[in-house]
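Only a single protein chain was left out; the remaining protein chains are all shown in position.
Entry: subunit A
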Amino acid sequence: MSMSVETNKATLRKLDMKLDNYPTCAVEALTRLETLIASRNKQNLVMQIISEYIFLERNTKDGDGRKSQALPISQLNLFQEFQLIITLIEYFSRPGRDATRNAIFLSLFGSHLTPQRSKLLARLISTAVSGSVAPLLSSAGTWMQQVGCKTPLSLEVAQNIVSDFICYSRKTPEQLKQLPMVGPHFAANFMVSVTDLYLNDQRSNILTPPPDALLDTLTEWMTENPTLCQASQQPLVLPAGAIAMPYATPLAGLLRWVVLAPLVSNRASYSNLHLSILRTLQQLGSSSDSTALPFQDLMQIVKSLQSYCARLAESKTSPDSDEAYQKCMERFAQAVQIALNSNCITNQIQLLLVLESLPSHKLMKIVIASHKK
């Protein structure tokens, strides 16, 4: 095995893959990987080639690297990084099999990355969004699902996109607005991640509303692409033998935003978003898939509302007289009603019990009563 690695490397070196000839060597390495990746028993070699020729990584202490388990350090400077990004985009833009591309992407960026690689990944995706590189975005969407949309890596990518296109941007760029068209799968997964970043009191103790531009963008996405939430349900194109990870829909996260929004903001966009969500839920009814709104996600909403009520109690305010709370409950009740109708909630009975424990609300009461039978 190790022999073959050595020989392979030797052949690689013969082919003008000299490290000082960057990024040509990376291009060469990528084409080589295509063939190597097919055979499943050469994973080690693939990893070595990626590390050595693509990311120019070197163990801190050449020989003892493995023993000390230190993270390899990339020798790329910022310019080379961008050269690599361009190379990758060019590579992914070439016609080819989706499965191979996805496999290479997953090999390049696994689920455990050095900070440098994750930074590069974020830049790569951001550049792809800017350049509307559909194949790459598609691979990225697959990667997100495989890695998990709420893992730190995905969140980092999402955060980076938000800051690139929302925070540092005077107006939302067209590329971001058109993302659902260019890469619907990626867009859906991105939404899952991004909804986890904001209005989430499990991440930070206070409810941070999303930037206005982001909210507007997502609302627009939802209104113009009603099927966007189902995009993540597309089957993944994976190399043979790979197991597809379960998909996640952004509906639960978006619903949390909409329900909790009255507590921190009263923007009109939330109402629009709410409507889109309700519509989507309604459509889901026909597809009869009961995983759109997982019970855990709904519990998160309930917990946030409970802690809010606790604070209200501290300041001696009745939830009945609190307008924000009433609005929250109203939206929540509407969504629950439709979701129950379309049968896309797991653990329905448990949910109804939990909902009853919340301070009572007229509409919610009716909803609960009608479903308890």
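Methods note: a contact is a pair of C-beta atoms (placed from the backbone, for glycine too) under 8 Å apart; a residue touches a chain by one contact, two chains touch by 3 or more; residues count from 1.
By our rule, contacts and distances are computed from a predicted model.
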item	value
"Dolichol-phosphate mannosyltransferase subunit 3", "EKC/KEOPS complex subunit BUD32", "Integrator complex subunit 5" or "RNA polymerase II subunit 5-mediating protein homolog isoform X1" - which is the UniProt name of the missing chain	"Integrator complex subunit 5"
Hidden-chain contact residue, picked from the options A:Val182, A:Leu199, A:Ala261 or A:Met329	A:Val182
Option from A:Ser51, A:Ser93 or A:Gln283 whose C-beta touches the chain left out	A:Ser93
Residue in contact with the excluded chain [from A:Trp143, A:Phe165, A:Tyr247 or A:Tyr325]	A:Phe165
Given A:Thr100, A:Ser118, A:Ser132 or A:Gln159, the one touching the chain that is not displayed	A:Ser132
Interface residues of subunit A (partner: the chain not displayed)	78-83, 85-86, 89, 93, 122-124, 126-127, 130-134, 163-165, 167-170, 173, 175, 178, 181-182
